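Left out: one protein chain. Kept in place: all the others.
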Amino acid sequence: MSARLVFLGRLGDLVSGGELAVAPGPLADVLAALEPQLALALADERVRHALNGQLLARETAIELAAGDELAFLPPVSGG
Amino acid sequence: MSARLVFLGRLGDLVSGGELAVAPGPLADVLAALEPQLALALADERVRHALNGQLLARETAIELAAGDELAFLPPVSGG
Amino acid sequence: MIDVRLLTGPFIPGQFIGPFTNAHPGLGGVCTFVGEVRGEDGVEALELSHYEPLTLPGMQALAQQAVTRFGLMGMLMLHRVGVMRPGEPIVCVSAAASHRRAAFDAVDFAMDHLKSQSWFWKREQRGGEWTWIEPRGQDYADLARWD
Partner (left out) sequence: MIDVRLLTGPFIPGQFIGPFTNAHPGLGGVCTFVGEVRGEDGVEALELSHYEPLTLPGMQALAQQAVTRFGLMGMLMLHRVGVMRPGEPIVCVSAAASHRRAAFDAVDFAMDHLKSQSWFWKREQRGGEWTWIEPRGQDYADLARWD
């Protein structure tokens, strides 16, 4: 069973449908298996992460298990 | 023909109907002819004057002519 | 558009704010303040009196001043006079602008001036007795922010 990456805001434009199924594992390994351009955009230090709907503190070490949903949240612009 | 004094706010409570017809003349003479308690309340330096609907600058010398309307405006409290 | 009115009976702010907003296509934001008669401390009624020749012209000048100072697209300014019961709106000020900050500041400015520099006199009824309300020192301090 795979894990799911969800891309918000401008990151959603980089992947058709704004989502990607990936093999579980440490985030570094998951990113290394992606297209370099996408991996680079995701590695932007301004991008925050939410794992299964919970916002993670910056610099949290992330390990994806089967069935996990990891959201990539670029800087917001609301109102 | 007389002039008319109009009393706003709490000053209106001092005179039945909130208005008074008086003989024309300088304001000092007009006030001198009123009941002392009323004259005292009107002489409060915080009271502004409007002559025939026009607000007067403080300390303006006021002379009432026949038909004039002089309004006495105590400190406001709106909103 | 500048829309300034003295109202002698109860009013529903939304019936004025909707048309006011719609009259400004292209606006960025509308800030509105509605003040109501508070029923606290046993207040049974509130009466606002005004002086016809000064009050409405003064409000119109204030609205024009706010529009100019804050670069508004429009201002709506409604004020009750007469006897009001707790829960009834007393005042409604709306500012339409391209940007939020201007709209906020304009309403704040207008409210401070309506409270302590417009021609209204207020008294409250408690236990059947009417008492005149004096402006508070805080009202003058609020006003001084705009000098």
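We call the chains A, B and C, going by the order they appear; numbering starts again at 1 in every chain.
In this text, contacts are C-beta pairs under 8 Å (C-beta built on N, C-alpha and C of every residue); 3 or more make two chains touch, one makes a residue touch a chain.
On a predicted model such as this, the values are computed, not experimentally measured, just so you know.
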Interface partners of the hidden chain - shown chains only, full complex considered: A, C
Absent-chain interface as seen on chain A, which is shown: 6, 8-10, 12-13, 50, 52-55, 71, 73-79
Touch residues of chain C, complete complex, unshown partner: 12, 14, 17-18, 21, 25-36, 38-40, 86-87, 98, 100, 103-104, 107-108, 111
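What we mean here is this: only the chains that are shown with their structure count from here on.
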Mean-CA-position distance for chain C and chain A (Å): 50
Distance between the centres, which are taken as Cα means, of chain B and chain A, whole angstrom: 76
Two or more partner chains touched - positions in chain A: none
